[in-house]
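The complex appears here minus one protein chain, its other protein chains still in place.
Chains here go by letter, A and B, matching the order in which they are written, and residues are numbered from 1 within each.
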Amino acid sequence: MGSIRAVLVVIFALGCVYFTMAMPWAEHNMTATKETVPHTIKLLYLTDPTIKLFDLYAAQKEKHEQELKNKNAEGNLGEYVYALAMAAAMTLAALAIMVVGSEDEVEKTVLPSKN
Amino acid sequence: MAEERTVITLICERAADINNLINDKDEVTDAPGVKVLKFPCSGMIQPLMVEQAMKAGAAGVIVCGCQIGDCYYREGNKMIRERLLGERPPGLKKTVDRKRVLALWLSKPQKDRFLSEAKEFLSVVRRLDIEESKKG
Partner (left out) sequence: MQEKMEKSNIFHTLFLEPEKLINKVVTSKYNPLYYHGALPQFIMYVLFLSGLLLFAYYVPTVDNAYFSKNLINAFTSVDYITNTIPFGAVVRAMHRYAGDAMVIAILLHMVRVWFTDRFRQYRWVQWLSGVVLLLMVMFIGQTGYYLIWDERSLLLTRMTVSAFEAVPVIGEPLKHWFLNGRNITNLTLSNYLFIHIGLSFSLLFALWIHYVRMTRPVITPPPALNYLLVALILVAVYLFPITETKMADLNLQPTNMEIDWFFLWPYWVLSSAGAGGYWFWITVLLAVLCLIPLPMFYGSKAVEAAEVVTNKCTGCRLCSLDCPYQAIEMVPAPAGSRFKLLATVKAYRCSGCGVCVGACAFDAIDLPDLPDAQVNLKIKELLEAK
């Protein structure tokens, strides 16, 4: 794999993880604490870095809330942010897959030699 | 040195639009020695036709269909690709030199890609010809 592709895949994958972690944060209405960290994360002893991530996301909270309130959103606002985070994570996952998958030559087929 | 043998192109008329590239003798002007035969769909090309072209003295065969996934008749290009690769019957005979067969999947506007690939392929088979004539 070309090194540019490898770098791109890593970037997309990391971005995907970043936004995936925003999902449990948003789920609790954008207020996350040690208690609300998902169980799997606790099992993996990743609570502390996760909390750090949560703090990062927390800076966005007001902006999202304002945005949604301006639009008169009904229901739990955090869940809309969850949807957005999920969209970002899925997009990045898709991009990573495409970077890997589009490496194959598809406009030309060279026949493998027989013998 | 052996005389310069011809490369036959079997191409779908809806794939790369190479009408402007060929002269009235069905030869690619910028790559003399590459001659073109058109089909309604690349799916019509039989491996048998490739074999027969080789038997009749072609130096190599280029098969060209549309981009995979965009066959006008739905899946002709996939079929000939699978046939050439031996994944769908009827396949290509073992005796056919695989190095002398090239398959391209190009959409209508991609005539430049066709030309560059054709030129490259031509030089490859010419080299093969020389090597083989040396071996005897």
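Quick note on the criterion: contacts are C-beta pairs under 8 Å (C-beta built on N, C-alpha and C of every residue); 3 or more make two chains touch, one makes a residue touch a chain.
Keep in mind it's a predicted model, so treat the numbers as computed, not measured.
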Quiz item: Touching the left-out chain: which of A:Val10, A:Ile97 or A:Val110?
Solution: A:Ile97
Quiz item: Residues of chain B in contact with the chain that isn't shown?
Solution: 6, 8, 19, 25-26, 35, 37, 39-41, 43-46, 48-49, 52-53, 56-58, 67-70, 72-76, 79-80, 83, 88-90, 105, 107-110
Practice problem: Tell me where the left-out chain touches chain A, residue by residue. | Solution: 68, 71-76, 79-84, 86-88, 90-91, 93-94, 97-98, 101-102, 104, 106-107
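Basically, only the chains that are shown with their structure count from here on.
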Quiz prompt | chain B contact footprint on chain A (complex, rising order) | solution = 106-115
Quiz item: chain A touches which residues of chain B in the complex?
Solution: 67-68, 81, 84-85, 92, 94, 97-99, 101-106, 110, 113, 117
